[in-house]
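Only one protein chain is missing from this complex, and each of the others stays in its spot.
After this line comes subunit A, so read on.
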Amino acid sequence: MRDTTTARRMTAAVWTAGVTAVLAGMPLLARDRLPDRLATHWGLSGESPDGSMPLWAAALVPALIWLVTAAAVTVPLMRAGPPIHPWTTVTLLPLGILLTGAQAAVVRANLDRADWHEARQPTTWVVAILVAAVLAGVAGWLLVSRRRGASDDTTTSDEAAPALDIPKGRRLVWFSRTANPWLQLLAAAIGLVAAGALVALVGGLAAPGTLWAVFAGCGAGSLACGMFSSVQARVSERGLEVSFGPLGWPGRRWAPGDIDTARMEVRSPAEVGGWGYRLSGLGTTVMLRAGECLVIRPHGRRTDFAISIDDAERGAALLNALRTDRTRG
């Protein structure tokens, strides 16, 4: 496992560095045959370009976009260390092809032109690049999902799942809740900004355009932070019920029969890519804080659902007991 992890990290690093070198190097190497400013943008209708950049900017801007994206995708996953990185492949492979292709097309269009206005739109190139990028994305997705499908079989063994002993004629229910005060604080702070923007908007204090954007952005941010600042979970004969936020809405429910296994796992925000409602190689995680998570595998699914919650061990054990009770009759 360690060897493949290192190999994948190496592949990602080499791919990132290689694409950066090609993106920045192509225009610089060909600078003797290029005009001072490069045509970098063409309108949808016309053949002639409508945007240009100095040579150094045309070399560096795509490289910077690439580096920032690559860092954003790989760094959290690198720190976490689980061997499954689906989004790395699915994002970096097509994006690298897209940027490299676009850069090649730009260089080709500007090659041997005296002025950037003479550069013609490389339509066939653009279409070919888009097709290649989509194909690469699909191929990356297939590769990753097959690899994950293979590794799945080893992780879901029913015997390892802990189960609580329910005495005959007893009804057991489990409650737990977890809150992240920092997220609550953040939600309140962003909410205040949104309220301030609304007041300014009503009072006509500033330009409505920006204020509307501030109000909408901060309002949505505050709601999202508030919704995922606390979670409640309960396990009863109705199954697992999870609800988010102070209002207990929205919520999700799984009947005991809808769950294949339940277990406790220690996870951290770095592993799942941050706080809140997260989709990652580990499946869906509602992450409020590092530590115990209740992880379930819904029936007929190939990915897990996890919530960070205290006392997850017993919740999982009760859920397993209810599940096996039901199948036994």
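Criterion: a contact is a pair of C-beta atoms (placed from the backbone, for glycine too) under 8 Å apart; a residue touches a chain by one contact, two chains touch by 3 or more; residues count from 1.
Methods note: contacts and distances are computed from a predicted model.
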| item | value |
| --- | --- |
| Listed names "Aspartyl/glutamyl-tRNA(Asn/Gln) amidotransferase subunit C", "GntR family transcriptional regulator", "2-oxoglutarate oxidoreductase, alpha subunit" or "Carbohydrate ABC transporter permease", with the criterion being the UniProt name of the chain not displayed | "GntR family transcriptional regulator" |
| Residue of A:9, A:31 or A:234 in touch with the missing chain, whole complex considered | A:234 |
| Contact with the hidden chain (one of A:74, A:121, A:176 or A:285) | A:176 |
| Contacts of subunit A with the absent chain, listed as residue ranges | 169-177, 232, 234, 236-238, 241, 248, 311, 314, 318 |
